[in-house]
Every structure is written in structure tokens, then in C-alpha cells.
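First up is the structure itself, then whatever we jot down about it.
The complex is shown incomplete by one protein chain, all other protein chains being positioned as in the whole.
So, subunit A:
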Amino acid sequence: MADSVISEIPPTMCLEKPSIDFSYVGIDAILEQMRRKAMKQGFELNIMVVGQSGLGKSTLMNTLFKSKVSRKSFMGTAEEKIPKTIEIKSVSHDIEEKGVRMKLTVIDTPGFGDQINNENCWQPIMKFINDQYEQYLQEEINIDRKKRIPDSRVHCCIYFIPPTGHCLRPLDVEFMRRLSKVVNIVPVIAKADTLTLEERDFFKKKIREELRANGIDVYPQKEFDEDAEDRMINEKIREMIPFAVVGSDQEYQVNGRRLLGRKTKWGTIEVENIAHCEFAYLRDLLIRTHMQNIKDITSSIHYEMYRVCRLNENNTQANGLADHHPASHEI
């Protein structure tokens, strides 16, 4: 939605508008009031990136937000040792575009999938996500609570699939199966410039089949489609995932324009060209059209589910029955 669907009503319309207009009560002015308040308050977005090292996670984040938002760029260490265990590192930035302010938090998971034995590598990540829910819940049940509870819940988890061209690895399946129950997962094929178009299509089809076979529901989840219109839009997206992306923070001169791309001896891959890779679709989905929806699903579905489990847990505990940990929040 690059163009605004709703027409802009200038805030001082009340005084300057001609005084008599019978049929106009002014109820729709609430939309403008809402917009003003949103601009003033700003937005929060928390994105987690998960994938083996070397898949281009940091570069993709920088490309998505057109600035050095990733941890590596910030920390400044070009060479980093692969950690012995999975670490969760988050970095926040304030970015602003046309008056809209956003606090963007990028949560990195170095060490994921890099060990020799990757059993239970999803555990620290699950724990982190659940901890954010817990924190929010604690704030919410306070007697004296803040006007605006700071939202550190993970809204979206981008999972990087290495471009093998064959199928999903057991690690991928395990991870996505467990995490799709607690967070919105957006799988992407990383470094897609190593796949030809046919290889890419085959790979994507294979991945979609495997996701379906394992009952993994990635974003946008079928069951949360609100109406027919929603379903139509989301079906188109579901037919395209996982997006095959290429990231870059370098600009090159192509046909007289400066574009983000990767320059190789056999040509320049334009990141934002949909004939070359699907970065633009990912960006549109994540940022331009479905960002609010991603946040809504996190707060109204994933968080509520966590809350239900947590409150039920306490109930059974208090009644002297055995602890009951539902599978989805197993750590």
C-alpha cells in the first residue's frame, strides 16, 4: 500500500471549512485524530533473525531498513568468532520517515545452527520469546500499571534457509515446527543469487510441500484470515513463500541509476528488481502492507495464547494438581 487509501484531512479543517454542511457530522474525523496520535506516539517493531552464520542476515536487515540497523554494523567488528552456544543479542534504533517515528529492535541469534550438535538449539530462542511475553504479562497484571506498556514482544521471526536447492533440513523443520506456534515466522531463501529461476521454483515448491506435510503454519497463517478480501491477498502471498532474497548495502550504477545490488563478473544483481530476486515482495509484506497485521497477530493471538497457558498453569498448580506444561510452550 504505497499510496494512502484514505485521503488526508488537514487538522485545521474545523475552522476553515464553510460553516454550514448539514449532512456532515464529523464522525470520520476520528481517523485523522488517530493518525495524529500515531505519529506523535511512534511505533515499535521487534524483528528476530534466525539462521546459520554467513547467510546474510545482517546485510538483509540493513537492506530492508536502508541503514545500518544490524548488530554487526553497530558493534563494528567485521570478524567475529562463532559463539560456542546460541546467544540472543538485540539492538534498538530510532528511525524516522516522513514524520513517522519507529523504534526498531533487531534481535540477532548468533550461534544458531553452527554447532556440531544442534539439538535443542531452539530452546534459548523459545525462552527469549516467552520471556518477552512474560514481561508484558507482568506489566499488564500490575495494579498500578503504565499508560503504555513497552512492547518488547517479538513480532516477526525471519528464518533464513540456506540455498541448497533440494529441500528443508531436519534442523529447519524442527525449528519452524516449534516456533511457528509462538511467533510469526517468515521463511526466506538466503543468498538466492546462487539459484537459477528453475532451481528456485523447484526449491520453493519443495519447501511449501514440506511445510504443509509437517503442519507448519508460517505467516500469513491461513486460520487468521479475517475475510474473503484478506484471504485473497494472503493466498497470493502464500503461493510465493518462501521469498528468495538477496541483500546488499552497496550501490552501483545500472542504466544510469544508482541501485542497490551485488556486482559480479557476469552481471549486477539488482536487489529491488523483482525479475532478479524477491526482496521487494518481502519488503512490501513486512513493512508496507502487513506490518500492522503482524503486530496484531502477535498481540491478539500469540500473546493471548501464552497468557491462557500461563494462567491455567497457575490455576492447576494452586489447586494442588500436577504441573501441566502444554506442548507449544515447552522449553
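For the reader, a short list of remarks on this structure follows.
Note that in this section a contact is a pair of C-beta atoms (placed from the backbone, for glycine too) under 8 Å apart; a residue touches a chain by one contact, two chains touch by 3 or more; residues count from 1.
The rule we apply is simple: contacts and distances are computed from a predicted model.
The complex appears with one chain absent; UniProt names that chain "Septin" among the candidates "Tubulin delta chain", "GPI transamidase component PIG-T", "Septin" or "C1GALT1-specific chaperone 1". Only one of A:88, A:254 or A:287 touches the chain withheld from this view, namely A:287. The missing chain, though absent from the display, is touched by one residue of A:36, A:166, A:205 or A:236; that residue is A:36.
Counting over the whole complex, subunit A has residues 1-2, 4-6, 11-12, 14-15, 19-20, 22-31, 33-40, 43, 45, 64-69, 74, 92-100, 102-103, 138, 141-145, 147, 226, 260, 283-284, 287-293, 296, 300, 304, 307-308, 311-312, 314-315, 318-319 touching the chain that is not drawn.
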